[in-house]
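Heads up, one of the protein chains got dropped from this complex, but the rest are sitting where they should.
The first chain written gets the first letter, and so on, giving A and B; residue counts start at 1 in each chain.
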Amino acid sequence: MIVARRKPFSEIMESLEGYDRVLILGCGTCVAVCLAGGEKEVGILSAQLSIAAELRGKALDIGEATVERQCDREFIEELRNRLNDYPVILSLACGVGIQFVSEMYPQKVVLPGVDTCFIGSNDDVGFWTERCRMCNQCYLAFTGGICPVTMCPKGLLNGPCSGMANGRCEVDPERTCAWVLIYERMKETGRVEQLRRVMAPSDYSRTTTPAVLSHKAYRRRYSAHE
Amino acid sequence: MSKLKEKLESGEFVVTVGLYPPRGADTGEFLAILSKLAGKVDAINLPDSRGASIRLSALSASILAKEKGLEPVMTVSCRDRNRIAISADLLGAHALGIDTVLCVSGDYVSLGDVPQAKPVYDLDSVQLINMIRQMEAGQDIGGNELKGSPKFFVGCVANPIADPIEPHLLKLQKKLTAGVDFIQTLDLYSVEGTAEFLNFLEDKGVKALAGLRLVTMADIEQNEKGRVVGNEIPSEVISEIKSASTDVEALARAQEFLVAMIKDIRAENRWSGIHLTMNGHEELIPQILEQAGLGK
Partner (left out) sequence: MRAKERVEHAKELLEEIEIGADRLEMYHIGASDAPLWAEKVKEMTDKIKSLGPNPLKLVRKSQGAIPEFGGR
């Protein structure tokens, strides 16, 4: 899932400078799970903005809405009428949702209320860890299910580096070196010999931005649109 | 032909020194040290923005070293440059007469004083060594024909006391398979615990230089803060040096320790040389080598 964190309050307040009506728009999927932008967080931010605006003698009319997902047209389309009243939308969705809303309502001022951090797992309530860097050439078969691109700060495909000390990572000594973890996992599954394989340099042409992907079964539909 | 290669192949016990290029445009002090070292050591290793801190580049520092009559070992780090830039630098280095390089992945950005910089790591050290060999065979890493091939004596880094050692040796083997010529180890403070590493290297035909350090109070401070780049300094060594009553005595004890280490390394008869890190006290080198029985 995408993990995001609500922006510092002062930053949000500053971005609303000069505006007196705003709709706080939450998202019910990833950001709700990571407690940054779901319906509850919309309510909290609304209360905070209301008090902070009043303290500054600023008139701010705040609306609240939360949709299932902000990365899907059908859910954002539902807002059309409601949005007539608001020139400014403060979206608590991830960077994708914020942009998609802006694309669908280009006359509106759409502002981000969160910083999108990484894609990762919901290890536990309130605790998320980064797991994937979307390199578009998954190496997990060769590394025992532990991603060297993500879990190693240097993204080494042939690790460990000499910075590994007592099994710990040079960048964060609290962490075990990713390649030590990979070695142990491969050993546990009887695949240590596979680690002799020299991994060739990554093909970064596979991650040129912005990426586009369409499913084979739908290609004809999209090329007809061109 | 790399002079370092010549000496190592002749079986001579070589002495190389690591020297940090200056942290600014003033090269006066740096050039003065280079002048003092000419003729006293077999090669100078110039780090590549070591510890992710900004210094004069390894390539230019290597040229300056060469101009002062020293044999440079140019470090090539994968942290700051992609394969295109590294290839360009290697072709340039070759054109400027630099023929010995040390390939490293590179200290991470957060370790230095410019932590906001973007880490590159387009290649790792294994891929870098392979790329160099590919260039020597006339092809760049994109598979395009090169108009003239460079030739390098290629080194890498290893840690004889890495713990755990197995993954480290698996990686080292990849470097050996890629055709690395010599190894420069992380700083060692004892010959104990290096047997597995040396046994691994037996019959592999690659030369190994033991990394040794003149331990200063600054090193000890870093060590105590947990900010070590390399192997930890053993507590006995730290207390020996710290318990000195004056700075002069502390330095003398560090020197004694270093001389003893050099002797121990030589006595093992399994190493091809040493790589010294002198922390600004390069002027002590001739004396130290004399004391260790390596006087020139």
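Basically, a residue touches a chain if its C-beta (ideal position, glycine included) is under 8 Å from a C-beta of that chain, and two chains touch if they have at least 3 such contacts.
Predicted, not measured: the structure shown is a model, and the values here were computed from it.
Touched by the hidden chain within the whole complex are the displayed chains A. Between the chain not shown and the residues A:33, A:52, A:109 or A:132, the one that touches is A:52. Only one residue from A:9, A:204 or A:222 touches the chain missing from this view: A:9.
Those residues of chain A that touch the chain absent from the view are 8-10, 44, 48, 51-52, 54-55, 57.
The rule is short, and it goes like this: only the chains that are shown with their structure count from here on.
Within the complex formed with chain B, the chain A residues making contact are 153-167, 170-171, 173, 179-180, 182-183, 192, 195-196, 198-202, 204.
On the chain B side of its complex with chain A, the touching residues are 78-79, 83, 104-108, 110-111, 119, 121-127, 130-131, 141, 157-159, 162-164, 166-168, 170-171, 173-174, 177-178, 186, 226, 228-229, 231-232.
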